[in-house]
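One protein chain is absent from this view; the other protein chains keep their places.
Showing subunit A:
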């Protein structure tokens, strides 16, 4: 149950709506029971030929109760749904807040998309928790207790019978439904994800499969997986149906028992016959109200599953260490030192960095090059304290990175990642992320520098920068950091989508601005690196060559050969 703590908290915050909902639900339930009780009593009364006015009163009561019930239902629906939506919003926000300090640690690089969409789905499936798991029993119990209390005024035995029946409806029937269901539920899920994976593989690898003549065989595999899924789904559905039918039968059985017991009691003289019809009608209504109990376990299981997965994701957030207070010296370029640094991503089988040692003097310009997957970006992530090295030391000047406050580090660094985030708003909003004061003229000048002279500050940017081309996004991201005052530049392939000429112009402005600063540029290209003080060549998580452009070309080593291959590339935009 611990997993649902986050839900309980969210529910507590909506207590006003929840109380209103419970009130509405209770009134609606009670009104329903009273309605049928009254009509049963009314009919029975007529046998004794009562005065007409009492009859009028009773029939009016029936009508009023009916309207009260409908109105209370209306309120119940309104408040439960409002509470649910509010909770969902709270859950999202709370979860986002918990995830912030954990990024990017929890999100493994490759599967982050999967994980994230799962998180979104899980939060959504939690919305059923209140509506179908937490709420119904409250109403059922309240209405039922009131009914039992009322019934006990007429016959304690029939009240006992009700309790017996409710125990059966609330525990025995769901238990029978759950019997085997737990196993079953898991199997459907498994089969479903297996089929989904296989279909995805078929579509992604379609061309390869076709050329290798494997389509037929794969298709047959898919069909048998699909048949297995259908069989499991049907088994699960049959289970649920059995539960519902059982509940209906329990309802019937109780009515029947009330009738039989009532008959005995009437003969015995301990119950007035006029109440018999009323009690039978009450028994039917009150158990109908409890129908939600039959499907409750399935939803409960679903919610718990989702909550558990979410909890697992953010568990580390609770034990997050206090941030140290160390800061980088302000207004001063730093030197960087890595000694014996190794790092391995959680789900990867080989280290991303193996025993990397390097020195970057303050105020120097360093380029890191190498094939994709060689560990270039990982170095940047370690420098930004986004990840912690498994081994080795990272120092800024003489301070170990462990002693630095991460927010302070980010404040001091001008960072462009491979994928920059843009949000809905004007260009100006997207440039001025911090409350920094810049005149429009200064902003326009920066836009000129990054070769976007035609953009206006009031131009709209869509969510995720959807209306911008990759090249525009990269230039805007550069403009954004060029407005900042940090003295440490960390740039991850910032110009990979630009053509050569534009790239050189933008970089020239950038290097001019960073003339006295420490700068690390991860580059996808080997051209234009002549101006760098140092080039680090990486392969398989190791720095295999280091030196200036002319040194490396003279060495005729790895860099030289990469350069030769690049020269072979045609249409190299």
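Quick note on the criterion: contacts are C-beta pairs under 8 Å (C-beta built on N, C-alpha and C of every residue); 3 or more make two chains touch, one makes a residue touch a chain; residues count from 1.
The rule is short, and it goes like this: contacts and distances are computed from a predicted model.
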Identity of the absent chain, which is to be given by its UniProt protein name, from "Thiol reductant ABC exporter subunit CydD", "Nitrate reductase delta subunit", "Sugar ABC transporter permease" or "Spore coat protein JA": "Thiol reductant ABC exporter subunit CydD"
Residue in contact with the excluded chain [from A:29, A:262 or A:297]: A:262
Contact residue for the chain not shown (choose from A:292, A:386, A:511 or A:546): A:386
